[in-house]
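Up next, chain A:
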Amino acid sequence: MNFSRRRLLQGSAAFAGALALPRLAAAQDVLKIGQVNASPAAEIGWSKQHALGIEAIKAALGDKVQVTVVDNTFLPQDAERVFRDLASQGHRLIFGTSFSLGQPMQKVAPQFPDVAWEHCSGIVHLDNLGTFEAKYYEGMYIAGIAAGHMTKTGKLGFVGGFPIPDIVGPGNAFLLGARTVNPDITCSVVFLNSWFDPGKEKEAAQALMAQGADVILGMTDTGVCVQAAQEAGVYAVGYASDLTSFGPDSQLTSVVLDWSSEYVGAAQKVLDGSWTSESRWDGLAEGVVTLAPFNAAIPEDVRAKLDAAVEGVKSGEIQPYAGEIKDNQGNVVVAAGEVLPGDAVRGINWLAEGMIGTLG
Partner candidate 1 sequence: MATAIDEGMTPRLELRDISKAYPGVVANDAITLSVAPGEIHAILGENGAGKSTLMKIIYGATSPDRGEIRYDGRVLGHHSPAQARALGIEMVYQHFSLFETATVAENIALCLPGRMDLPALSARIAETAARYGLSVEPGRLVADLSMGERQQVEILRCLMRDPRLLILDEPTSVLAPQAVEQLFTVLRRIAAGGCSIIYISHKLDEVRALCQRATVLRGGRVTGSTDPRTASAHDLAVMMIGSDLPVTDHPPASLTPAPLLSVQGLSGRPFGAQGRALDGIALDLFGGEIVGIAGVSGNGQSELAACLSGEAAAPAGRMALLGQDMTGLRADQRRRRGLAYVPEERLGRGAVPGHTLTQNTLLTGYTAGLVRHGLARYAQARARAAAIISRFSVKAEGPQALASSLSGGNLQKFILGRELALDPKVLIVAQPTWGVDVGAAAFIRQRIIDQSRRGAAVLVFSEELEELIEICDRIHVLSEGRLSPSIPRGEATKSRLGSYMTGVGRMH
Partner candidate 2 sequence: MALRIEPRREVTWAARLLAPIAAVLLTLVFGGALFWTLGFDPLATLYAFFIGPVTGLYGLTELLVKAVPLIIIAAGLSVGFRANIWNIGAEGQLTMGAIAAAGVGLFAPQGLHGLLLPLMFLAALLAGMAWAGIAAFLRARFGTNEILVTLMLTYIAGLLLSWLVRGPWRDPMGFNFPQTALMPPAGTLSPLDPRFRVTASVWFALLVLGLLWLFVSRSFAGYRLAVGGAAPRAARYVGFSEKGAIWTGLLVGGAAAGVAGFYEVAGPLGQLSAVISPGYGFTAIIVAFVGRLHPAGILLGGLFLALTYVGGEAVQVSFGIPAHITRVFQGLLLFFLLASEFFTSWRITRSGA
């Protein structure tokens, strides 16, 4: 292993030396950080929030770091080479920002034990491969309470990218929040099997509205649901970024992801030499999950309830996944008096009672 690494570094040192002489001179002091994104750079959504994470590193650490971003690496065959190139070129901290990048990261990380690897949405941990993830469901629970107050029809709509636990769990929490207001509320579910398919997403949102849903939650990489709700004169809840610009009247709030602390924290620890492989899962309390400003249409008394709920979740007094909870087949999945443990939340593959639809 040692031998092979040396050979690899020789090859890439020649490569790096040939084209980046001025940078290499300073490279000894500067921490080189790499970030690999599966999707192209964008103005909103998942990638944008991760780009903001990189910006936060630059702002906090300035010329102590040097950052390389590689976008649009959606094929695992290519990702493996990109990760290897980054590691070979002296990047000591490398972020992978998509679940689909897991396989190649797990392959490459053991070959570069000196490099700190951080996988967002990852599940598998290695000695030098850490993961971080946000408790989207905390924010969605609050948004659900808002939706519960604002719906007139008692019907909500949910458009999800993929039926993976990271999306299904928050979807459930959205309805659970709404049902604290009115236990008869239901939520119809559609999965696009794509993060980015505006045409299909718009059709899905319109179909949900046609069925009577008057608050639509979109967990994709677009602002389509918020926009469709604006056009139809109903409400929507955004995800990842504040999507107010897509629907100034329709967006009740948005569950905004702020990865700054994850990015800056990891970089600082690598600089300090204190980085270890962790599995971090942060939410409202840590500020990784935040809520965009509430819609002006939400009445004052409801706002107060929402603010109180936020504080309750932060303090742990309110547990969104507190029993009793049934799935939409009628099975009890969380017994009364119990709280679903974290690992189970991260592996949710059932839809809660009142969710109309199937996984897949």
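Criterion applied: all candidates are chains of the complex that A comes from, given by their letters.
Definition applied: a residue touches a chain if its C-beta (ideal position, glycine included) is under 8 Å from a C-beta of that chain, and two chains touch if they have at least 3 such contacts; residues count from 1.
Owing to the predicted nature of the structure, the values given are computational and were not obtained by experimental measurement.
This complex places one of the candidates 1 or 2 in contact with chain A: number 2.
The part of chain A that touches candidate 2 in the complex is made up of residues 4, 7-8, 10-12, 14-16, 18-20, 34, 40-41, 68-78, 80-82, 84-86, 88-89, 99-100, 103, 123, 162-166, 168, 193, 347, 349, 359-360.
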